[in-house]
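Mind looking over this structure? Questions follow.
For this view, one protein chain was removed and the others were kept in their places.
Entry: chain A
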Amino acid sequence: MRVWWSLGLLRSELVTVFRRWRTLALFGVLAGVPLLVGIAVRIETRNGGTVGGGPRGDNGPAFLEQVSNNGLFLTFASLAATLPFFLPMAIGVVAGDSVAGEAGGGTLRYLLVAPAGRTRLLVVKYASVLAFCVVATLVVALSGLIVGFALFPVGEVTTLSGTTIPLSAGMLRALLIALLVAGSLVGIAALGLFVSTVTDSGIAAMATTVGLLITVQIVDTIPQLHVVQPYLFPHYWLSFADILRDPVQWTGIAKNLGLQALYAAVFGSAAWARFTTRDVTA
């Protein structure tokens, strides 16, 4: 019975999140990134040229060079391009708004009047944010796949190590990569949820979460701070590319998922501690 009730709560929460205009606009922006990247690469390689100016071509996002050879790589390039800021920013907006938005809008107390229990309400809120992570990542991946298949030749996939795998195996790896990227966002989702329980202003929670994200991303690039970098949630984000090596390297991926689980545990329980003990006045 309780499970049934929770599922009903989750469903209504999901409907609320995914039917918002704001959410749809975010999806639109995310879907536009692969389109932009694809068209830019298409124009630049029209006459058989290569992407990027320099001989090493390491100025743009990863995988960009391979796109003109194989459209599937547009999916990887788009995920690599959106993972540092676009995707986590969208997560920050949704996660920051999750509790604080209800509090600010005065609807939180009605939710609590219902016999849901604060713990369960929080779990449902987090679950809906995680669902948004998965859907947002799939939006980027699918848009990249469609644009890539439409604009570029598609065939056997060249791994980073220079070996070739069939297209079907490549598609499977693409799905795995999309799931890993979604999994990389678990940490910031928990962080956003915690921030959201601290304040009653949805805007403040979103701004704080996104601000934290930008700060952490900057700290992650300063070489002098390398001691703390392995503990920052975006540090191993690019490890999803290890799926495309031959043989696949799992250490970085395991580190990334472990770190995300740790952030989820710490900030999830902090959000729980805050949410179950605060006075809800709005």
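Heads up, the rule we're going with is that contacts are C-beta pairs under 8 Å (C-beta built on N, C-alpha and C of every residue); 3 or more make two chains touch, one makes a residue touch a chain; residues count from 1.
Operating definition for what follows: contacts and distances are computed from a predicted model.
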Name check vs UniProt for the chain missing from the figure, options "Outer membrane lipoprotein carrier protein LolA", "NADH-quinone oxidoreductase subunit J", "2Fe-2S iron-sulfur cluster binding domain-containing protein" or "Carbon-monoxide dehydrogenase large subunit", returns "Outer membrane lipoprotein carrier protein LolA"
Of A:14, A:40, A:127 or A:160, which residue touches the hidden chain? A:160
Full-complex contact with the absent chain, from A:116, A:135, A:151 or A:207: A:116
Sole touch to the unshown chain from A:175, A:248 or A:273: residue A:273
Just checking the interface: what residues of chain A touch the absent partner chain? 2, 50, 54-58, 62-63, 65-66, 69-70, 80, 109, 112-120, 153, 155-156, 158-162, 164, 223, 238, 241, 245, 249, 262, 265-267, 269-270, 272-274, 276-277, 279-282
